[in-house]
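Rest of the complex left out; these chains stay put.
A, B and C label the chains in the order they appear, each numbered from 1.
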């Protein structure tokens, strides 16, 4: 698998904001690995970006990814 | 990504109540980052605010975000 | 946000039973914060209280909230 799945190949970030951005990117990269065709992904965008339940599901995934990243960074304390 | 994802860029809050408010805001900011068009988000509001399953799903996301925030704050013990 | 989200503003409870009650209340208060109209919430009640999948989803949310509360209380050991 040559696809990049973790930008920078590290979970360490400078701040919660950057940790959150990493969580979003990591979730998107799994979707990209599962559906590598960019045209298909682009077609799906309105499907989820205009659907409340899809948006809530995305928020759920980001919350789970962020939990891992936050622990890795000892919560930036 | 210029969008603010963590208000104040910290997970530390003064109390469980404020931690809970942060959890709600962080979940909303991911949705805003995914659907930046405020008019679309406003249109979706009745869809989820009047649907029991959507409300339960939102509560689920907040619970996951809060778990991270509570750990970051050592449960305000 | 003036809405109460954590009754008593603490995660510490005297027993697992009270921790469980707090988990239920915290989940409900997020739903109340998202749908502040009590009449709408009352209308939704039969929708989820008579639907097996909604009841299972509620149980899921309570399980996640309780995990946090149980940790905060060191599992009442």
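Going forward, contacts are C-beta pairs under 8 Å (C-beta built on N, C-alpha and C of every residue); 3 or more make two chains touch, one makes a residue touch a chain.
Since the model is a prediction, treat every value here as computed from it, not as a measurement.
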One sequence, 3 chains in place; the complete complex in the file has a copy number of 6
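The working rule: only the chains that are shown with their structure count from here on.
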Note: chain C sits from chain A at a C-alpha centroid distance in Å of 27
Between the Cα centroids of chain B and chain C the separation in whole angstrom comes to 16
Going by residue number, chain A touches two or more other chains at none
Residue positions on chain B within touch of chain A in the complex are 1, 4-6, 9-12, 26-27, 29-31, 33-35, 40, 44, 47-48, 51, 53-54, 57-58, 60-61, 64-65, 67-68, 71-72
Chain C partner, complex, touching residues on chain B are 15-17, 19-21, 24, 48-53, 55-60, 62-64, 66-67, 70-71, 75-77
